[in-house]
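Excluded from the complex is one protein chain; the other protein chains are retained at their positions.
Chain nomenclature is as follows: A, B and C, assigned in order of appearance, with residue numbering initiated at 1 for each chain independently.
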Amino acid sequence: MQSDFNIEISTQNKVPIVRIWGEVDIHNCPQLNRVLSEVLKENDHSLIINLDGVQYIDSTGLGTIAHAAKTLSNSNGTIQLVCNKPQIRKIFEISGLSQKNVNMVESEEAALGVTQ
Amino acid sequence: MQSDFNIEISTQNKVPIVRIWGEVDIHNCPQLNRVLSEVLKENDHSLIINLDGVQYIDSTGLGTIAHAAKTLSNSNGTIQLVCNKPQIRKIFEISGLSQKNVNMVESEEAALGVTQ
Amino acid sequence: MSYNETSDIKENVIILNLPATSEYVSVARLSLSGIASRLNFTVEDIEDIKIAISEACTNAVQHAYENHVKTGRIEIKMTIDEDRLEVLVRDFGNGFNLGILGTEEQKKRSEEKLGLGLGLTFIKNLMDEVEIQTIPNEGTSIRMSKLRPLNQPLTAVPLQRNQAID
Partner (left out) sequence: MSYNETSDIKENVIILNLPATSEYVSVARLSLSGIASRLNFTVEDIEDIKIAISEACTNAVQHAYENHVKTGRIEIKMTIDEDRLEVLVRDFGNGFNLGILGTEEQKKRSEEKLGLGLGLTFIKNLMDEVEIQTIPNEGTSIRMSKLRPLNQPLTAVPLQRNQAID
């Protein structure tokens, strides 16, 4: 149920990690966008977004992440996207986003290895 | 999702156990009714129905169980209903069924203790 | 008549129109529980509403279109008000004599269909307000509502901030 949408922010080795749970769609994207903008104010270098708790995401969710990726690209930053659901990987591939400064990784550990 | 509706029949100490999973409503009651009738053909004394896997049941489901209870009552049999979900207990209470030959029990073990 | 002009429908009204056959009762339930879960109802309230809407749809499937050649329809209209969720379940079938409820004849009829004659009783027990209208050969509509527990905003999305030690 969408009412279970939830965002958690933490920091590890100075890298912000944003974990998302639930369904990401037009209704909660504005909230996700606020959180990402806030996080990027404090850190414009790299960002880990963990989507493993996300059951559903559509183009508005991708758009919100793409918007953050664009902000980061101004300072040569990248987004490490933890994402193991085939369906979600699939639409990221259709979107072409993975060709920009958004990397798909298997775990937060892997992401931290890359961003350190 | 209703498509997960499932019935499993087994026997322990000569007592038939019918375990149900999913949502019991008008759509799958005919199937439940067929299974119960078949089971009662072979055993008209007692029956354990386990509803712990049931997320939802309405008056058509209760009606189907009441129908089996009625058949059993002709031979002084009883139904032991394993049911721990408060919501399902609640509608059994509203229905008044628990005042007849349908006993609510906490586990199959408890039910077997009673029926042995 | 067409479904095209929908501009005169009140805001905060959701309409679901289904064939009156058994496989769609769960669709009504699922849609409604999706809506109810956004309205700060408790889990118990949502279960009550699910059963009530199911019972009303089940009646439409079982009784409304008896002896009809064509599959009939069920229309469900959900209105989200500040203080309540109102659900109107309507069919365009036989209608019935409200006076029959509670009589022996009714009991016998219910039993013939494996019914307990409990559908309407459940609805009355589980919802806060219930109103039945039925007209012979025009159909039956049941208007039922559940009061919303608290006047919270329509969707309060929790936000947690856990700052781990760096």
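Simple rule for what comes next: a residue touches a chain if its C-beta (ideal position, glycine included) is under 8 Å from a C-beta of that chain, and two chains touch if they have at least 3 such contacts.
As the structure is a computational prediction, the values presented were derived from the model and not from experiment.
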item: Residues from chain C at the interface with the omitted partner, ascending; value: 1-9, 11-19, 23-24, 26-27, 30-31, 34-35, 38, 70-73, 75, 77, 92, 154-155
item: Positions on chain A contacted by the hidden chain, ascending; value: 1-2, 23, 25-27, 29, 33, 56, 58-60, 62-64, 66-67, 86-87, 91, 94-95, 97
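The definition used in the following text is that only the chains that are shown with their structure count from here on.
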item: Averaged-CA centre spacing for the pair chain C and chain B, given as whole angstrom; value: 26
item: Separation of chain A from chain B, taking each centre as the mean of its C-alpha atoms, in whole Å; value: 47
item: Centre distance in Å when chain A and chain C are each reduced to the mean of their C-alpha atoms; value: 39
item: Where chain A touches two or more other chains at once, by residue number; value: none
item: Where chain C touches two or more other chains, by residue; value: none
